[in-house]
Each structure stands twice: as C-alpha cells, then as structure tokens.
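Input: one structure, supplied below.
As you look at this complex, bear in mind that one protein chain is not there, while each of the others sits in place.
When the chains are written out, they are named A, B and C in that same order, and each has its own residue count from 1.
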Amino acid sequence: MTAPGPRREDFGARLSIDRSVPGRRAVDVPAWHGSKTSLPDSSLLRDSLRLPEMSQGELVRYYTALSERNYGIDSGTYPLGSCTMKYNPKINDLIASQPGFADAHPQARAEDAQGTLRTLLELRRGLAEVTGLPHVSLAPAAGAQGELAGVLMITAALEERGELATRRRILVPDSAHGTNPATAAMAGYTVTHLPTAENGSLDRATIEQELDETVAAVMVTVPNTLGLWEQGIEEVAGLIHDAGAYLYADGANLNAIMGRVRYGDLGFDVAHLNLHKSFSTPHGGGGPGAGPVCCTEELAPYLPTPVVEECADGIVRLLAPERSIGQLQQFHGNVGVLLRAYAYLRALGLDGLRAVSGQAVLNANYLRTLLHGHYDLPYDRPVLHEVVFSGSRQRRQHDVRTYDIAKRLIDHGFHPPTVYFPLIVPEALMIEPTETEPPEAIEALADALIAIADEAAEDPDTLHGAPWSAPIGRLDETTAARRPVLRWQDVKVSETVSRLSR
Amino acid sequence: MTAPGPRREDFGARLSIDRSVPGRRAVDVPAWHGSKTSLPDSSLLRDSLRLPEMSQGELVRYYTALSERNYGIDSGTYPLGSCTMKYNPKINDLIASQPGFADAHPQARAEDAQGTLRTLLELRRGLAEVTGLPHVSLAPAAGAQGELAGVLMITAALEERGELATRRRILVPDSAHGTNPATAAMAGYTVTHLPTAENGSLDRATIEQELDETVAAVMVTVPNTLGLWEQGIEEVAGLIHDAGAYLYADGANLNAIMGRVRYGDLGFDVAHLNLHKSFSTPHGGGGPGAGPVCCTEELAPYLPTPVVEECADGIVRLLAPERSIGQLQQFHGNVGVLLRAYAYLRALGLDGLRAVSGQAVLNANYLRTLLHGHYDLPYDRPVLHEVVFSGSRQRRQHDVRTYDIAKRLIDHGFHPPTVYFPLIVPEALMIEPTETEPPEAIEALADALIAIADEAAEDPDTLHGAPWSAPIGRLDETTAARRPVLRWQDVKVSETVSRLSR
Amino acid sequence: MASPHPYIPATEADRARMLERIGVDDLDALFADLPAAFRDPAIDLPPALTEPELIALLADRAAENAAPSRPNFLGAGAYRRSVPSIVSHLVSRSEFATAYTPYQPEISQGTLQSGFEFQSVVCELTGMDVANVGLYDVASATAEACLMASRTTKRQAAALLELIHPGTAGVVNTYARGAGLRVDVVASPDELSDEHACLVVQQPDFLGTIVDLEPLANAAHDVGALLVAVADPFALGILKAPGDAGADIVTGEGRDLAGAPAFGGPSLGLFAAGLPYLRQIPGRIVGRTKELHAPDDGEPRTGYVLTLQAREQFIRRERATSNVSTAQALIALGFTIAVQALGPQGLRQSAELCYQRAHDAARRISALPAYDVPERGPWFQEFLVRGPMSAPELSAALSEREITGGLDVSNRLEPEARDALLFCVTEATPDAHIEALIEALAEIGDEV
Partner (left out) sequence: MASPHPYIPATEADRARMLERIGVDDLDALFADLPAAFRDPAIDLPPALTEPELIALLADRAAENAAPSRPNFLGAGAYRRSVPSIVSHLVSRSEFATAYTPYQPEISQGTLQSGFEFQSVVCELTGMDVANVGLYDVASATAEACLMASRTTKRQAAALLELIHPGTAGVVNTYARGAGLRVDVVASPDELSDEHACLVVQQPDFLGTIVDLEPLANAAHDVGALLVAVADPFALGILKAPGDAGADIVTGEGRDLAGAPAFGGPSLGLFAAGLPYLRQIPGRIVGRTKELHAPDDGEPRTGYVLTLQAREQFIRRERATSNVSTAQALIALGFTIAVQALGPQGLRQSAELCYQRAHDAARRISALPAYDVPERGPWFQEFLVRGPMSAPELSAALSEREITGGLDVSNRLEPEARDALLFCVTEATPDAHIEALIEALAEIGDEV
C-alpha cells in the first residue's frame, strides 16, 4: 500500500536568502556604552550588505535540514577509493576542542604553548618512525600542499647542486592522482607520464629509458592507485638515485602498509602523508586535512617552515630549517587536525597501526573475492587497501555506465566508490572499504553490487534513472557548467532572465 | 518517474543485540598494573552479562541512524499542545556542559560550589518575580513532581492547622492534565472533578457548591488546557480561601502569561512551573525537565528540601525549610536543566519574557483564525498560548478520526499536535505553535490542516492509511499492549514461540 | 513589543499583518481576558544579556566552583566515571535532544527504539524481567518501588535497611507521607513483620559495603514482603544481578554512567521488576510491534510504541500507578550508549578496575602511620578513613591543601563510621589525585 504524500518540497530552491525576512536576527550583539570614536571617513565604509535575516531557530533548522541531506561515514559505508573513508573516533574531536588547545594563539610565545608544541613534536617523531624518513614538517594543509612542499624541496636541493636549470622534468605514472602532475606543474616542471605495466606496477623499461640528466624527480604513489604494491620500487629507487634524481612518495595510501614497510627504508627521499585519510581525522566534506612532508637527512634543510624541535633548554619551538623552501601557511598548519592525528596514533600504537593496515588489506581482498566474476578486474591479483574493478562489461553488453552503477548504489544505501579513476582503467570502480567496515558491511556492499550487475542485464533503465531514493534525483551537471549559477545574485539574475525570455 | 528502490530495511528488527558479534568492542578499559586485591566471594559476583558487542564505529552508526528516525524541534514545527515545544537555544546546552558546572559534585561543600549555587539563587529570585510567589524550591525534577510537592505542602499546612483528617478532597477541573488527579491521589486525596462551563472556564456554581470543609485544595491550570484564561479566577481564589482551602496553580502554561500577570497576585498559594516548557530547555525525548514549586509566605516553611538561600556570611547554601515536606530527589534536582533555564531567563529579561508570551499568544490566535471554519472550534473565542479544535465534523461526515488527521500531518512534514486531550473536547486537536515558529510556518501548518480537511472529504482512505512518508508506517498499538514484547529477551522468546507454533 | 529577540522570528511587520488577519487592533486585545487589576505588574528582573555577555557571565560563575581539576574523593551517591566519548556526541544530536515523549511513534522511532534498548540493558544488568524507560532518580524510583510494593501487597509499611543513602531514605519518606505509608528503618531483617510491603536494601550500602542480598530476599519473602534492591548499575558489572539473588524490584541511579555528576542532576532513576508486577510499574514502557499494513515491498516492518499506557496518569488519571510524565529520557539514552559501548567485557573490566584502584588507595592510606581504614566486609569503591584528628578537622586540613576529602560520616551510628570520612576512588580518579591525597595525608599525619 502506498498513497501519494504531498509534493516533495523543492528544498534546494529555497536558500537562506529566500528565507530572509528583514528585521529577523539569530544573535544579538552587545551594545557599546563607552565613549564613542567616530568611524573612519565614509569613503572607506560600506553602505550596505546583503545577508539573510533569520531567527536563531530558523537558521538552526535550515542547516540541520541541510545536514540531513548529506551522507557521512556515520551514515554508512563510504568506500571512496583513494580517500580512506574510515570511522572518525569522536574522542579526537573532543580532544582538539579542549579550550587549552583551541584557544591557543598562533603568535603565542613557545613557552606559552608547550602543550600544543610537545604534542606536535611527538606526532612528528611518530610519523618519522612510521615512514622511516627522519625529518618532518607538519605545515602542509593537505596532501596536495605536502606534494608541493616535497617537490619544492627537491627544487631547492637541485638548485644547491647547480642542476636546477637542466633538471626540468618530473616523471609521474599514468595511474597517479591528479594532484601529482598538477603539483609538478605548479612547481615549474614538465610532466612526463609513465605507463603502467600489465602487472599494475610501473613499466621498468620506460623508466630506465626516461631517466636522464633532465629528470628532477619521480613521483610514485605507494601503494599505487590500483591498490597494488609498486613492484621492485626499491630497485627503481637505486636507478633514480644513480641518475641523480629524487624519488617522491605520494603517501596518501600509507594506510595499507603502516607498520609493515617504510618509505625511508625503500629508498624514498621525500613523502607526504594524508592524515585525514590514514590517520582518521574527519574529512569535513572536503577538509580540513593535513599533509605532513617527511624526508631524508639530505633534504631536511629544505623542509618548509616551521619544523617543531625540542631545544637544548627543554622548550619545544617552531623553527625555520636553514635553507627552508619557506612557509606554506600564514601560521603553522592545520594544528587541530594534527592533534586529532596524534590522538589516533596514541590510541593505536604500533600493534594498532599494523592491525589497521592488516584489516584494511584483508577487507579489500575480501571484497575483491566476493565480487570476482561479477565485474571485470583489469589487474587480477591480490590487492592492498583498495581494489579497482571496471564496468566495461556492463558498458559493452548493456549500455550501462559506471556512472549509472554508482548512482544505483545510492538506492542500496551505500555511498558509491570512486569512479573513473585511475584514468588507466576504463569505467573504473575504485573501492576502498577501509578497516573500520565490519565484514557484514562488505558482504552487503558486494551483494548490492552483484544485484546491480544483474539489474544491468535485466533492467538497465532502472540504473540509467538512478538514484531513486536519494533526497534528490540525478542532477544535470552539464547545464550547471554551461550556464553557471554560482551565487544568490546569479539566481535572481537568471530567474529574471528566464522570466523575461518567456 | 519512479522506479523501485531495493526493499526498505526492517531497521527496527535489528537491535544492538542482533548486531552483536562476540569479541567486538567499542572502547578499551585501562589495565591495572598495581597489586591486585582478590575479588569478593564468588557468591556475591555475577557469572555472565549479556550485552551487545560492537565496534565503536558500528555503535555510532546505529545510534546515528536511530536519531535520523526521530523528529525534534530542530526538524520542524512540533505543535504539541500543552507541551510548549519551542526552539532550544544551543547556548544553554553549552553553558550547562562547561566543566566548572558539569563536574561539580553534589556533596561538595557550599564554598566549593558557589558558582552553581549563586546561579540557582538568581534563578529562584527570577522565578519568584515572574510568579509573584516569593518562595521557591528548585528541587522537583519535572512538573508532576512539582505538583506532588505543592500538594504535600498543603498537606503539611493542613496538618499544622489540625484539619488534615477532615480535608480529604481536592477539586480538579475536568480539563486538567492527567498528572493533576494522579498527583492528588498519590498524595492521598480523593479527587472531585469540576466541570468546565460553556465559556471554557470553570463553572462557578459547581465550585461554590463543592467548596466545603472537606476540601483541601483546588488545582487549577492557568491558562487552562483549552488555551483559555480561567475567568474570574481571582474571585474564585477568594472563595477558596474563605472555605479554608488552598489554591494550586498548574503553571505548565506560564509561557502564555509570563511578564503579564502573576499567580501570586491572583491569589494562588502555590504553583509549579515547567521549565522544560516555558523556559525552553530541551525536552530530551521525554526529559530531563525541571518543575520548581513556588509559594506564598504561609506555605514557605513546608517547601521541599533543599531551598537555595544566601546566608549572612554571603555564602549561598542549600537549606532545609524548617517544616519541610522533605526531599524529592537524592540530591538537589535537575541542576543542569536549571542552569539552562537561568541562561534563558537572562537572555530574555522582562521585555523578552513579555515578547515571548505576546508572540506565543499571537501565534496561537493566528492559527485559530487561519483554521477557522475548517475544523470545529468548541470554544470559539480568542485564545492564549494554544487552541483546541475538534475533529468531530470530520469524524461524523467522513469517518475520519483525529488520529488519522494527526498521522496525515506527518506526511506534510509536521509533527502532529496533541490529540484526544483535553478529554472534554471530542476528537481534540490541541495545537500550540509557540513563539519560536515564524508566521510562515504557522501558515504552512494551517494550509496542511486545511488540505487534510479537504482530503477527509475526498479521499478518506489516504488518511486512514497515513503516514505514508514516515520512516515507518502506522503501528499496531493494540497488539503491542496485548502481547507485550518489552526487551531483547522477549524478542527471542516470542520468536521462538512463533516459530514453534507455525 | 520592541524589535524581535533572536529566539523570536516574528518582526513588527509580521505582527501587524497577523493582527490584521486576526481582526484585532493590538496584542493587548488578545489578553483582554486577563484581569485588568493585575495586568502588567512591576517585575524586577535583570536586563537581557546578549549571547556573548551571557557566555562571559556564566563562564565566570563556572569558575566560582571548585576547579574540576581539584582532587576530589567524594562519592556517596555520585561517582566520577570514565564515560565513553561517543556518548556526549550522540546524545547531543538534536533529533534526540529536542524531541519530546514519543506520542507519535512513526516519527519517534529513535527515542522509542533506544527506549527498548534501555529497558533491555536494565533488565540484563539487574536480572529482572521488565523495566520502564526510567524515572527521575534513584531516590524517587525507590519511593515509587515502595508505593508499588504497597499496592501489590496491600500493606501500609515499608522497611528500609539502615545503610541506605540518606537522600534515598528522605525521598521515600516524602512519598510515603502522601501515600499514608509508614516507613521503618530496620537494623536487620529480623525486624520485618507481615505489616511490611517491602524491605529496601542498598547495594553496595551507604558506607560502600557489598551486601549479600539472598538472605535478605529470603527474610522478606518469609513475611510476604518484596525485596527492593537499590543497586549501583556500574557495580553490577561484577556484582551478582539482584534478580538472581531474589530481588523483586530493583532501582538504581544511572546518571554517572551517562555523563558528569552535574551537581547531582539531571539524574536517572532505573526501575525494573519481576513480570508479575508488570501492570503495576510506574512510568512509561516501550513495546515492540509491527506496522498495521504491509508496505508495497514486503512484510510489515518492526517498530516501537509506548505501551501498557492504561497504567499512566494521562489515561487512568487518579487511578494511575504514578503521576510521572516527563522523566529523564535523554539521560537514559546516554546510559544505554555508555553501557553498550563498554559491552559485557568492558563493564566488567571497568568495575574491576574501579575495585582494584579503590582497594589499592585504601591500602596505601591504611599503611600511613596515623591512619586507619576500618573494614565492614567486602566493599566496592568507598571506604572509611580515620585520621589523627576528628573527621571535620581532617576534612578541613585537606581542604586547605586544595583537596576535597571524603564525606564526613562521623555522626553516623555505625561504630566503624565514628570519626571517619567516607572516601571514594573510582576507575576515573586520576592517579595524580591519589598521589596528592596520600602525600597530603602523610603531611597532615606528620604535623600532628
């Protein structure tokens, strides 16, 4: 039995500004009873400001309703490959929001911030242990900024060696995350793409061929974005060093190998980590994150400022390495995220970190096994933290795209995996369950994907139209890009335009 | 276009215990490294304990999902009559959860709890001002306990007067909340019901007739549960006092008259307030609340313990009134709720309180006007904080009950009003918008109720089957009561039974 | 009315429009029924504060309490617990916090299903058949238990075994007075007679001692009375479930497992009983049921409702089992989550840790030259300490050293309590606080 409810509200059409009523307000500002200073010349002042006017209760309802139109890790399985969507322990948030930490001023004297600084120092030491790279700057605000730091450190080293003018190329595998080539370009390098071999690792021959005195660095993601170990990377490291170049580790996938193998031991010169991924700080709908950069003794002088150090007087201070590439943030990085990562590290210890990587890998392989045969598996071998399937068969046989499969998964109550990445896998479905999903959830996800594969054959239109049960139906992304409406003002303008053009 | 999603999960069938996997856990307990004391004799110890075993992430998801199956004030309009569901300012929660307040131990010396005690003292003073009753105990945990306190104070006073043996009756209007007669009974009195006159106030003649030397007290709700002023209550007070009885105010509806008229001035001897209603502390899904009891000089010696007082040495202390009826709580009441109420009082001041009562009344009358003619209005006059319609017409003409109307309102996105109360209104729809609903919300609620009235005529089955869009369909309350399943254990038992009986 | 307050949406313009629609000239017209003689009295309230002012004021106030970091060894009914961090996060979700009693089950499954979880957890802990969704606090729950025992046994007296918390005894007395119940405080079950509806015993007792409930249950049952056990739900992590020892009704205080002591409240009264008493239980009860109609896509699904409401005041009015209406639902939710987060192992380990730490601290204190820890039998987390001076003097000496010592119980009759303070150490008492205490006691001892 179903009967029609009243028409569903077009919630997205009513923004705060559409709910605004002149004169309403959500908070009061204290009055000033002291003697008054006249304001600066009116030419320096604004006349008007358009912002919504709502009562406190209305505003709370609006954002509560918006939150209910969002899916987070606490809503269910969120197996975005490469993003490591794992459970975010609430204790981390509570710790970071303690007034002693939260109210610390970034310009405070070191003596007045020893609690924060000592915690950062211990995080730094922990990350050095875990990566096998002894020097660390916690400054980068996210992975991409960590990459930029690492590449600029290589620049600085090359400059010192007098080879900067000649070494203008960075080699990047074709499976790399987009930030890698983008970073190389931002740092002024030309990007050479390295093909992936059939086993899912780098093609050794091409590397050997490309490695010459024009190469500044090779950026490798370990494990790579196929969820696979980069075979022979320790030997490749030797080749790279022999050629006078540096080896950079994109450590966004550290979670697969934490406690089991270390970038430093393998011959990497520099690496960044994604604490919001491997170390479980909340992703926040797109940040804040933190992307510490870790390096060898050789590159340490170039680390971004600041580096946290214990000084001879026992005080922990923020210092600038002697030939630092400079600052990346106005202050000292996303400290609140770093505190959370520290809490995570301390909650786990070494055994815990190994349990994390072990279970993450076990979960990915379990999923790989359960889905085996239902979707194409371009690199059909045991994986590490994630597994990349391809929807090619569904595309070819039933005109169902990976896009459709992803949308249909929403109807099954799951957040879809990463799609169309890595670029080398056609119709890619990149699935990373993480260690915090129970086996039951992995089984349910596999069941849903298998049911969808069946549906692709039997009833492809259901997939083409999906999702059916989300707060909103499939959205028109093309028009969004073609006729951009990017703010309230535009809404009014475009509504006026469309009214006039009727 | 709609297509079937996968079958909706039977979420309610999977309790924590059904999700339990032996060995999982959500928190770790520190190990004890000190010297061990042997445990008491095993005859004093338990062998086993059945509780769910879940990882932290699973438990968080389970309760997050449960929260999403709940509707609160932050979800939308929640016009439960008599319950005063108004916006709960978040600042109140933040204040009460400050460690200085939250960590205070109830057995602390007064000197070590002056922050809490001074705040309670000021709340006490504020409530005395607002009610015009100079003495207050903040101890009662909710309205009903405040009532019990008030009635027991009357008992104590009568005892002192030597009239307890004879004055065994309490008069309670037939429109009263169920707690009033239940309280009178708990306090050992016989309840005599007073009829409501046609104008919605007490029938003066009956009162005069009933008032004799067997009457201990009259409990009156002001304004009453019809949302109406109790006409001539100040004169009735005189009659009651002349007859040697006491006049009790159920102040659960104080929000209608705050800052405008006071129980003490009208001749009431004792009143309780519902801070979780009038003073906007969150209702918490059914508490905690706070129900302070306020009284005249005469009844002050009997107030429940403790009463907060400033002593000659400037220290604020919790004291026992000399002939107190005793304690109501192991400690000092729901202090956290009292702190919230204080924050609310201070955020408003007198002007704010008057704005609250003014807007609450305006909103109720606005709704009354908008719905006029669409539903029967047994007491058709301006109302105070709430308005009580009747679904009698719908019942008679279309076989649609108020129950159906309420359920259908859920499909329109509203929490239904209170139904079937007060008992004197057949098919009652008791609606209290409160001052925190914007006019737009009241209009939308009226529109929905009007649409439902139309639907009752045109398509009653849609109402009979409602709600259609809630997380779950209409529930079988009869079977729940007839074959009670009240805990996990029962689920197993009843499932076994039903399996065996197949 | 001035321009709107942030808590009130309607503006002057809104109000004008609404008044016009209603057809009255001004707001006063809507208050016309209020007696003119008493309208708009002078009311003396401090002026309204903006949010920043309010925060500042109440931060100052909070700072006037003893600092939360100050070592504190008070127990006696309120215990510092290691509450799992997820509790505050989940309980503050506004769907839970800003709802009311689940009168409309279809949009209140969150409150209802958690209520069912709560009842189940309380039954498991106490070893009883049925539980309600909670009452105000342990004391009022115990008072309700006495009333219920009186209703079911039709007897007009309740016996309290001596070592019950004075606050609990106080509330029993208050409620009993209304119900016309006599309350006898008894030193031993031998004093029970067939006038007694119940024997109330606290586990552990007020001085911290673990009680063997079984003989007490037998003694009560021998005279046809019920055994009401007032049990610490945390201690039940290791102690025998009172139901298994023969209790008929079990009450308890759930506040500390759900959050901070908060100067005693919000509290949470646990109430569980044997199946025979089901229809006599006070307060709300959640039951499991199904949808009336199967949805399109299958069988009727499972849901939860308030049930057995014929016991309650809003239906039964003066014949209700209790007048209770609003109770402590949100605290019950916190309690449920905390207990489930700890789980069966965690609750046991945590209670054991509490036991070990308290005993260790007691041992260290008794090893100090001038101190004595008199024992009264096996105990859980509270112990008596006698020092080299009177109890109030010792308390004051500790206070001078910024330590809040145990509760002064020196005026009690129990011989062991004479001159003693009742100290409490739990799993959550910081090590540093214990060190500070031992040092301070030693110092004080030296100085005498």
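What we mean here is this: a contact is a pair of C-beta atoms (placed from the backbone, for glycine too) under 8 Å apart; a residue touches a chain by one contact, two chains touch by 3 or more.
Here the structure is a predicted model, which is why all the values come from computation and not from measurement.
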Displayed partners of the chain not shown (whole complex): A, B, C
Of A:N88, A:S175, A:T196 or A:S390, the one touching the omitted chain in the full complex: A:N88
Sole contact to the chain not displayed, among A:R161, A:H241, A:R260 or A:R396: A:R260
Residues from chain B at the interface with the omitted partner, ascending: 1-2, 21-30, 54-58, 60, 64, 89-91, 93-94
Missing-partner contacts on chain C, residue numbers: 51-52, 55-56, 63, 69, 82, 84-85, 89, 92-94, 427-428, 430
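Here is the rule we use: only the chains that are shown with their structure count from here on.
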Geometric centre distance via CA averages, chain C-chain B, whole Å: 19
Chain A and chain B, separation of their C-alpha mean positions in angstrom: 46
Residues of chain C touching at least two other chains: 4-5, 7-9, 14, 51, 85-86, 88-89, 94, 293, 295
Multi-chain contact sites of chain A, meaning residues that touch two or more partners: 1-2, 21, 24, 55-58, 60, 64, 89-90
